[in-house]
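Complex shown without one protein chain; remaining protein chains in place.
And then subunit A:
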C-alpha cells in the first residue's frame, strides 16, 4: 500500500495525499525543484567564511545565487513559511537558524501562530494534538456537515 485509497495505488494519488495535511508542506519533487538553489544556498552556510560573508551583506551574498527576488526577500525576512512555499526544506534552512544562532525549536516556533515561550509551553505539556489537523479534506467535509445541520 502506497496510499490510503486501495483503489488508487499510484503516484498521482500519493502526491495528492501529501497535499492534504493542514499546515504542512511535504518536500515533494515539485518543491525540491523549485527550492533547489535556495536549499543549496543555505547549505553553503555550513562554511565559516561563507557565514561571515553572508552576515556582512546578506543581499549581496544571495545575489551570487540564482534565487528569485521573492526567495531572497523571504530569506531576509526569516519568513520560513514563505521559504517552505518556495521550495525551502527545514533541514537546509536550519543552516540559517544556526548562522543566526537561534535554537532550532525557536526557529520552528516562528512558523506557528505562537511565540516561542508559548510554543515551548505547549511542548512541555505534551505537544500539539493531531486532533483536527490530520486532513484538509476531512476538515472541509466536517465543516460542510456542520453547516447543513444548521
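One rule holds for everything that comes next: a contact is a pair of C-beta atoms (placed from the backbone, for glycine too) under 8 Å apart; a residue touches a chain by one contact, two chains touch by 3 or more; residues count from 1.
In this section, contacts and distances are computed from a predicted model.
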The complex's invisible chain, by UniProt name, from "Cytochrome c domain-containing protein", "Protocatechuate 3,4-dioxygenase", "Ribose import permease protein RbsC" or "ABC transporter substrate-binding protein": "Protocatechuate 3,4-dioxygenase"
On subunit A, residues whose C-beta touches the chain left out of the figure: 1-4, 14, 17-18, 20-29, 32, 36, 39-40, 42-43, 45-46, 51, 80-81, 84, 89-92, 94-95, 97-99, 103-105, 108-109, 111-113, 119, 122-124, 126-130, 133-135
